[in-house]
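Worksheet: one structure, shown below.
Only one protein chain is missing from this complex, and each of the others stays in its spot.
What follows is subunit A.
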Amino acid sequence: MAWRIEVGLKKGVRDARGERVRREIAEHLGIHLEGVRTIDVYTVDAELTAEQIEAAASGPFSDPVIQQVAIDRPLASDFDMLVEVGYRPGVTDNVGRTAGEALQYLTGRELVADEGVYTSVQYLLKGQLDRTVTERIASGFLGNGLIQRWEIISSSEFDHSKGVPVSVPKVVSTAEPKVQQIDLAVADEELLRISRDGVLALNLEEMQEIQRFAADPATSAERAKVGLGASLTDVELEALAQTWSEHCKHKIFAANIEYDDGQGNSETIDSLFKTYIVGATRTIREAMGDKDICLSVFKDNAGVIRFNNEWSLVFKVETHNSPSALDPYGGALTGIVGVNRDPFGTGMGARLMFNTDVFCFASPFYAHPLPPRLLHPRRIFEGVVEGVEHGGNKSGVPTVNGSIVFDDRFAGKPLVYCGTAALMPLELHGQPGHVKKALAGDRIVMTGGRIGKDGIHGATFSSEELHEGSPVTAVQIGDPITQRRMFDFLLIARDRGLYRSITDNGAGGLSSSVGEMAEDTGGFEMHLDRAPLKYTGLQPWEILISEAQERMTLAVPPEKMAEFIDLAKQMDVEATDLGEFTDSGYYHCLYAGKTVCYLPMDFIHEGVPQLQLKARWEDRGHKEPEVAQPLDMNATLHNLLARLNICSKESVVRRYDHEVQGATVLKPLVGVENDGPADAPMIRPLPDSFEGIVTAHGICPRYSDIDTYHMMACAIDEGLRNYVAVGGNIDHVAGLDNFCWCDPVQSDRTPDGEYKAAQLVRANKALYDYCVAFNVPLVSGKDSMKNDYQIGDTKISIPPTVLFSVIGKTEDIRKGVTMDVKRPGDLVYLLGTTLDELGASEYYDMLGHLGANVPKVDAATALQRYRTLNRAQQEGLIASCHDLSDGGLGVALAEKAFAGGFGIRADLRKVKREEGIREDALLFSESQSRLLVTVRPANQQAFESLFNNQDVSLLGEVTEDQELRIVGLKGEVLVRSTIDDLKEAWQSPLREM
């Protein structure tokens, strides 16, 4: 039977959660309530005695100091409307899982298959409320209809003796496992219907390729041997759709592209990925010779570079955009715990060291009407921030670096980039740590969580735009604790040599993890009915492609099986033998002893036809606007500091634990009051060594509106600029690209596909050109290609966006440099030249213009500057260093001053600049590769001689008085403001988020 345990706060205890909910309902929905109180509800569906339930209620389920409990009776009183929000059947309920475990410790017996604990939260609302408004609060803030359900009861309807009736959201399925045969000997239209209705995301050519394969008599002959008919099974079609999905196969990056540059030149590009990304790394590695830092690139879940003689660094950044659009919290949580598994499952496994995250949102203050199915940007902001907070903090991995980029086109799809770096032993059991290989005969073992319907069609769904039919099952909720237990176990198993290969279950689930690992041996035989399920009723194809979280797949040698399974049991981790890696040449799945999927490995992995794309660049005739220089430059600077893309993100940064593990030696917030914006963090991974790691990133989607070539170049430069600013070694650094694009395939729905494809080509050309010029190998990356929203006539496409992340080394963390000015009298230098490059700048955007002069990168000069800066840092000559990016010199001067707590006096006449450039351009141009440093007067000569013959301008000095004073080209005072005023302008916009 089911019991209902309610846990509420005692009278007089402050309900901090309720107060926060009340505040946020006002901010999000503009509905002002008198009060909100909360009650936790545990529905226990298990054969237990009243005494056991009583012990659980007063024991693990409640806190006797501040809480009261009630069993099968309500605590609620004194409210106008009650909303109880619980999960829909089958949605991951982490609290319910923990509560179930607590019951097991308490009663000494395990819960059996059909038993469980389900949680919900009751909100007691007070205020002027009717049912309609309450429904708006429930659907608009308290719950998300995709994963949750709620009940609304008014105080007059409420039964004070019985309360809310017991309801058990158990998955009840009477579906018998059944394998469907799909006849593909049909017309093209029908083929497309099969693809569309099944969310297979396969195009006609691909469906036809499968049709030809199925119709081949040789295929039928082989199939007959294992008892299969000529028609493919649903398991086979799903396996093909998953493996061939854009998400897994990167068909656009592998496409054959005819590129026309719009000036009469055309060329054919056979795979952007091979030509530009792999190509750049190959060129660089050859040039580096024995200084090559790459160990494993592109082939594993994450890239691996050398750190020192004992350790290597593993790094991966992923996106989780589509799920975050539907369920921001669950999508982002899954994003971070999902990317954690990438470095963990690279090589033989690596210990997680830090996370990074970059979000692209529409303004949280977005005030236009929203098209159907889109959540308000503020809700996405809050949900994503909280999801990553829970995922990162609970996993014990510090979040050390990040950004938030705002552009209202991200209302169509938010971008949620999550990255994770890890430390791997250079050698393990006498083999390189980054090398792994399954052997035929090894067992297929799945560890960690169980399989449910969560995340079904995640891989294919994210290969489409967001539309009416986007499946709700694609949403998952991560479980950091189950994953943490699994990681603790697997690191011990790794060190004891209990497995030969490991990979994660991400997009595509078992189909992807086992299918890819089996490329080592040339086949596998897997029994789908042996997989542990969260609940009954899953079809064989669902078991194969479910993206239920917290699972890793391993190849365990038969002689190590007993020890592996024993260790798992001791550490409370589920591990299941699903079958065997073979050399049969077949992707072979069985259910209850019968073959349900039998596909040649080479067809499933190599059979997808190459996509043919056309790309045509066109000159869109951008022009510089005619604007007068603002009269009040002081006010202009204040307004820029308050722009969403420039202002302080402290309220978000503080919600992330950025120093767990004790290794973060340069933190994201720096300066005299620990609130200045750091350029990049520095990590000391080994407490007995002073060697350090630096990571940083660049992202500038606004520049795409003029030219994606320069957008890409600027993103690379920005990443490296931030990296060297704190002391990262420019000669020991690797890059990682994450492309997020709008659909670049020309069609009725995307009439400008050829232009978007040309934008993609140009970004890739810059990626090659600048990585080679800067000598930065690419080690891994990812692309997400369908970031569009399309329902009815409304289409919103994101601006083409690339996140360029870098990771590298510094020999001595004690030489690390922060951005805040350190003491009065220090000299302020600008490194680099300032050009009239206001195109797509924050300044122009504020004035409502785009412009044409997008910043361009001069890599040779920049590289020389960065190397010299590294030397100056090593020699201890740099007191502070800050990169110039959004808002240019004006913003950088202000940030340096208020972070350090001193004033700055600077003279624009001293700036090395383009002839004829105006003062507003001097102050706000976003010319690349520039840095602002301060130097102690005693070091002036040493510093200037190092930078001899480079573009360096001595602008002025740090002052005791707390005032920023900038003198213009005619000697007049252009900007004069106290640093407190500047800081207030910069801090206030997102302070309360």
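Basically, a contact is a pair of C-beta atoms (placed from the backbone, for glycine too) under 8 Å apart; a residue touches a chain by one contact, two chains touch by 3 or more; residues count from 1.
The criterion applied here is as follows: contacts and distances are computed from a predicted model.
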Protein that the absent chain corresponds to, by UniProt name, given "Phosphoribosylformylglycinamidine synthase", "ABC transporter domain-containing protein", "Glycine--tRNA ligase beta subunit" or "cysteine desulfurase": "Phosphoribosylformylglycinamidine synthase"
Options A:V660, A:I791 or A:L969, residue touching the unrepresented chain: A:V660
Sole residue of A:D80, A:E318 or A:E389 that reaches the chain not shown, by the stated touch rule: A:E389
Sole residue of A:E27, A:E101, A:D577 or A:E691 that reaches the chain not shown, by the stated touch rule: A:E101
Chain not shown: contacting residue from A:T818, A:T834 or A:T959: A:T818
Residue touching the undisplayed chain, where the options are A:Q570, A:Q629 or A:S988: A:Q570
Positions on subunit A where the hidden chain makes contact: 13-14, 16-17, 19-20, 59-66, 94-95, 97-99, 101-102, 105-106, 108, 389, 393-396, 479-481, 484-485, 488, 492, 570-572, 653-667, 669-672, 674, 684, 687, 813-814, 816-818, 820, 822, 900
